[in-house]
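Just dropping this structure here.
One protein chain is absent from this view; the other protein chains keep their places.
Think of it as A, B and C in the order they're written, each chain with its own count starting at 1.
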Amino acid sequence: MSKRITLQQAAALVPDGCCLTFSGFTIWRRPMALVFELIRARRRHLHLVEVQGGPQSEFLIGAGCVDIWESCWIGHELYGKYGANLSRKVAEKKIIVEDYSHAEMLLRLEAAAAGIPFAPSQSSLGTDIHNPEYDMLGRAGLRNGDNPHIPRHKYRFMDDPFYDAGQIVLVPAAKIDVAVMCVQQVGEEGTVRISGQRYSDQEVARAADVTIVLAEEVVPEEYLRRDAERNAIPTFEVDHIVECKWGGYPTGMFGRYDVDGDFLRDFYQRTRTQEGFDDWAQEWVYPLDHAGLLEKVGVKRLLALKANTALQYSTSIKRGG
Amino acid sequence: MSKRITLQQAAALVPDGCCLTFSGFTIWRRPMALVFELIRARRRHLHLVEVQGGPQSEFLIGAGCVDIWESCWIGHELYGKYGANLSRKVAEKKIIVEDYSHAEMLLRLEAAAAGIPFAPSQSSLGTDIHNPEYDMLGRAGLRNGDNPHIPRHKYRFMDDPFYDAGQIVLVPAAKIDVAVMCVQQVGEEGTVRISGQRYSDQEVARAADVTIVLAEEVVPEEYLRRDAERNAIPTFEVDHIVECKWGGYPTGMFGRYDVDGDFLRDFYQRTRTQEGFDDWAQEWVYPLDHAGLLEKVGVKRLLALKANTALQYSTSIKRGG
Amino acid sequence: MAADTRQSGELKYGLADLLTCAAAREVQDNEIVFAGTGLPMVAIMLAQKTHAPNLKLIFEAGTLDGRPTELPTSVGDARCEVGASRSSGLHDAFSIAQRGYVDLGFLGGAEVDEYGNVNTTAIGDYLEPQLRLTGSGGNPDINSFAARTVFIMVHEKRRFTRQVSYITSPGWRVKKWPEGTPVARRELYGAAYRGGPSAVISTAGVFRFDDESGRMYLDTCHPGYTPEQIADMCQFDLDITRVGGETPLPTAEELHLIHRVLDPDAIFIPHPQ
Partner (left out) sequence: MAADTRQSGELKYGLADLLTCAAAREVQDNEIVFAGTGLPMVAIMLAQKTHAPNLKLIFEAGTLDGRPTELPTSVGDARCEVGASRSSGLHDAFSIAQRGYVDLGFLGGAEVDEYGNVNTTAIGDYLEPQLRLTGSGGNPDINSFAARTVFIMVHEKRRFTRQVSYITSPGWRVKKWPEGTPVARRELYGAAYRGGPSAVISTAGVFRFDDESGRMYLDTCHPGYTPEQIADMCQFDLDITRVGGETPLPTAEELHLIHRVLDPDAIFIPHPQ
């Protein structure tokens, strides 16, 4: 009962209309190899629910794969200050954006991971994030209970009954079909070891109904089980494993490789228009597979990104303006 | 600004009436050296709020230190199947017991650690744990808001408004004055490294207003900071540090020493009556300090409890009936 | 549990062996099993060494998919962590349970009623208790969320009671608070409903619950008991019409594993004399 599958098989597990989320944080540890594959497969009507967005969201949104994006932030950090593709699609009303705060998005995943329908918070009180007029899924008539991924309300408000602590906002759990993770190591039974910050990966893996792990390397379970305290995700939360070197490229991975800022900057600069996006995708996505993409990037560039194993990050790249 | 204090100074930080909790799980990693010290100091009116009880609770309750105990379980595992001192005090109405489920007690600490006044759950629905007639703090008239540690309600019920998931119970956060932890290592700035299961220690440390760490050893911060992923509690959550070898005795500590089952069994068998408890305390608590207790236990017994460093537990003790 | 030796052909076994083997048979391969301290832990490890090599063991204190080589004395024991997929804490264990990962939990109880409601909190009026017990522990939490739970209990008439003194752990008919309205478990738990008590293994027999009514019936009798005797040992009307014979006896292999491999020091399972 091996959990191993190919990248193509993994992409097939994310059908049109799928409610999807990812590992990582902004431009780090995103399962880009699968994201490229979904664009190639011309997947449509995806519903992204992300603790925060990043290149993975911009790539999918630019390619027209996404109908609904629920999150709090999109951009490429230093390499592109906002999500130009999302911004364009919002102006054209080709996508529904539901805004929550960062902590609230995390709580939505935490609630799902803990098997409860909502979580309480006092974050972001008084902001327009909580403005009922700006409930975009509600405005679109999608909060009628027909879509199992969409709760009946964006928020509910109550007063704390226990300590008179004031207003409390209840945030609905995120009902995720598939989480795709990008990590350093996975054992053949599914144990995941993450090095560096774990971001919200543990919550994400537990929240989703199906969890697919892209790992830089598949290692012996027994090796990981010798030091159980270092492991982030237990076997039974992982359904499928893809061994995929440089699977996070062009995002970075602690201890393995840095972000390819040039790649992201080029994307950001070229994809302000749909024509620009299509042109970029014709160059970097459609005609290639994962191996082909890495070939095109080339050994020299990949070697420069390789992390120094003592420091866990590259000392060979130029990061300055 | 050293955080180091003595065991006696630590005991002075837990005044009469203090709302107190502990690290550990049943008979493992309990801060017993401080518990003995509180009994010696004849502390009174303590309010214990524990994810689950154990010898630490039974010792304090038997000694008459505790007025209110909120938790879900008490006993000595294999070495004493229930809390005989609690049971006696309950029958005599000398203590108020507020029952929650185990998961609920954890949620109470998690909510406090996350700075929110309550947490939602679907656990234990339909049981008498939720029976309003059995709200003992309410029956005692203590839910009027005067005591900052006691919420206005034991529970609140609501229906899930988001996904029609059914009945939800809201559990109040635990407002803890002091948490006393017992761990393997702490750095001089307060970074805590725990080996083995972490139980609910991370939640407990963050929930409490003041956190005191009893550690087997104080180690250089720099040593712990070389591998930040292994550390459980950050510096700023720790207020005071006590270096205290065998501070968890007679409970056990992963990688260091096993539970002294004989000690616990002796306690359990001798303290069914108050006279029995007083006699036991005259022998093992009042006339001794921590060093004296260890002397009385003796080198032979301590050596037998020492963990094998490859296995993390002792191979020299007899555990069988 | 004291040793009481019985004979099965050439084999000597104790009552605890019989219960352990009966409990082990409740486990199916590949299941995620929530293990408590004591006999259940031995039972699960026995299943793992026989018909369910791929079961995944969760200890409430925070060890996920562990493969201990020495029997832990409690779920917080240092011995729990050996070979685990992940070691963490209670948050993980309870989140995993509430999220619906758990197939089977083993639990104990002092009293049980015909709907599988179990008491581990106090005997007698809760407000004037005859005897305060250990309290709930994780019993209701695991029982709330596991697809199946199995209770292992001492069989006495006062323990198989018409109405438990206090419902610590929810059976098939429970109370909806704050009013206390009687209600079917399935209805109350809503989306969190995944199952409930599936068996009680007592010192007299094995009991199961009717899918429709949620009422207990006798499945098998332990050697030495007739269905009628067992019915007499219950305060409520026990359904004995579906009895399926005698509880299977421990095999030589099982006895070997229990006493030579899993619990050689007789920590939880006494050696037959």
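Note that in this section contacts are C-beta pairs under 8 Å (C-beta built on N, C-alpha and C of every residue); 3 or more make two chains touch, one makes a residue touch a chain.
Because the structure is a prediction, the values reported are computed rather than measured.
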Where does the absent chain touch, in terms of which shown chains it meets? A, B
Filtering A:31, A:75, A:172 or A:234 for touch with the omitted chain leaves A:75
Out of B:8, B:147 or B:231, which residue would touch the omitted chain in the full complex? B:231
Which is it among A:40, A:149 or A:198 that touches the chain not included here? A:198
Spell out the interface residues on chain B facing the chain that's missing from view. 113-117, 187, 189-191, 206, 221, 224-225, 228-229, 231-237
What is the set of chain A residues that contact the non-displayed chain in the whole complex? 24-28, 51-53, 71-75, 77-78, 81-83, 86-87, 90-91, 97, 99-104, 106, 110, 121-134, 155, 157, 160, 163-167, 196-203, 252, 254-255, 258-259, 261, 307, 311-313, 318-321
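Keep in mind that, in the parts below, only the chains that are shown with their structure count from here on.
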If each chain is a node and each touching pair an edge, is that a line, ring, star, complete or other? complete
Distance between the CA centroids of chain B and chain C (whole Å) is 27
Between chain A and chain C, the Cα-mean centres are separated in Å by 41
For chain C, give me the residues that contact two or more of the other chains. 63, 81, 87-88, 94, 97-98, 145, 191-192
Out of chain A, which residues touch more than one other chain, so two or more? 115-117, 229
